[in-house]
Structure formats: structure tokens, C-alpha cells
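A single protein chain has been removed from this complex, and every other one stays in its place.
Chain IDs A and B follow the sequence of writing; residue 1 opens each chain.
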Amino acid sequence: MAYDVNGTVVEHDEEGYITNLDDWSKELADVIAKAEEIEMTDEHWAVVNFLREYYDEYQIAPAVRVLVKAIKKSMGPEIGNNKYMYELFPYGPAKQACKIAGLPKPTGCV
Amino acid sequence: MSEVVKKFLYVNRKAPYGTIYALESLEVVLIGAAFDQDVSLAFLDDGVFQLTKGQDTKAIGVKNFSPTYRALGDYEVTKLYVEKQSLEERGLSEDDLQELVWEDEDDDWAEKPSIRIIDRKEMAALMADQDVVLSF
Partner (left out) sequence: MSTLHTVNKSPFATNALKSCLDHVSDGDSILLIEDGVYGASNNSAMADMVKAKMKQISIIALKPDLDARGIDETRLLEGISTTDYAGFVEMAAKHDLNQAWL
């Protein structure tokens, strides 16, 4: 199973998470988002970028409530709340946003 | 969601990379944090090695999970008890450990230390005072 980024093949697992984290690019994020039927806006990108920075610093993808709390702290409660996060990523902010960010499935996310 | 909050203690007694226990414990703690219990972590014997600073695993081809301990505060795991005698036996002091903090949302996100150095007697008392003890 693989994504096609302008002719480059990027492998992913059965749930759509990429297998090699170094394969990520902004172009790939757009391709994954499309497969997830998400139109990427600035707010989507803010969440995706936050996740990548969090992973880089802590070596884990945060659980959804950790994500929401952190976004609330950095971007305010209008964006950093459960409802808005689920509007951005209807199938679960941690799960879906992590997939687009090229991270492994979050710990504690069944 | 259960209304009853129980006291959970995760006991860490193994060095980080020689066996899988340390990483498994950390993952269970992160997953278990979703259940809003009163969680404490104990580090004694070789478990104190899990928290040392300066770990770099590039050359052994294993994931360095020491940065993940710094995320525990985000998961509201804020009580990491480290046994003084275990540190001393290993030639370590608190300065050899990573600085771990949590941010108190109710106190304007003030950073507060998560690591508490306690002696063996206090560790014994901590263990006796739990509802659930999980050993790694």
C-alpha cells in the first residue's frame, strides 16, 4: 500500500500511516489529506505543524486531549477545543492529523 | 467513566535499553493516563538510570525514549519519585537527571518540578500507601 506523490511512491500501513517517518513532505501531507477527504486550511496546517514539532521534541505523538490542551495554550481556546478540533479532523484530531503529519498512530489511541 | 479515583504506583527498577521493561512501563503510563487516576511513578534500583540526561542511542540503533519523560507533565503525570540511595549507589546525583517539569494550568502555566528525591524509608511508605502497584 502506498501514496503517490508526483510519481514518488511512499509506503503506508493498512490504516494509512506512513511506514518511514523520513518520507514526509508537505506535498505528501496534501496527498494524505485528500485521501482523508480533508481540505487543508491554515488551521489544519497549524495542528499538523504542532504535531511534528511535538514529535520531534518528545518522540511521541500526543494523545488527543494533550493535543487540544497544547493548542489551547499556544493558539487560544477558540481553536484549542474539542469541538473545533473535530470540525477540522472529523475522524479524530489525533488520529487523522497524525496521519497527515506523517507520525505513528498516537500512544493510547486504539 | 469511573468516579472512584485510585492511587496507582508504577515501580521502575530496570535500566532503559538492556531490556524492554522501561519502555513498556512508559507506554503503559501514557496510555493509563487517560483514566484520570492518581498516578505516581517510582524509580529505584537500576530504574534511576531511565532518567539520566545526555542519552544518545544513534550508535546502537535503538529509539531514544528519554525525551518522552519530558512529555509526562502534559499527561498530568507529575509525581516522579526517585530513591536517593539508588542514585548514590550508582554514583549519581539529582544533577545527573533530566530536569522534568509540568505546567500548572491553574497557576498561569507555571512550571513546577516533577522529580522528587526521597529516601528508602519514604519509598517504602509510598509503596504501602497505594491502591494499585504495577511493577516493571
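We adopt the following convention: contacts are C-beta pairs under 8 Å (C-beta built on N, C-alpha and C of every residue); 3 or more make two chains touch, one makes a residue touch a chain.
Predicted, not measured: the structure shown is a model, and the values here were computed from it.
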Omitted chain - touching chains that are shown: B
Hidden partner chain, touching residue among B:4, B:60 or B:128: B:60
On chain B, residues whose C-beta touches the chain left out of the figure: 14-19, 45-46, 49, 52-60, 62, 64, 66, 88-92, 96
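Note that in this section only the chains that are shown with their structure count from here on.
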Residues of chain A that touch chain B when the two form their complex: 54, 57-60, 62-63, 65-66, 69-70, 73, 107-108
Contact set on chain B toward chain A in their complex: 27, 30-31, 33-34, 63-65, 67-68, 70-71, 74-75, 103, 105, 109
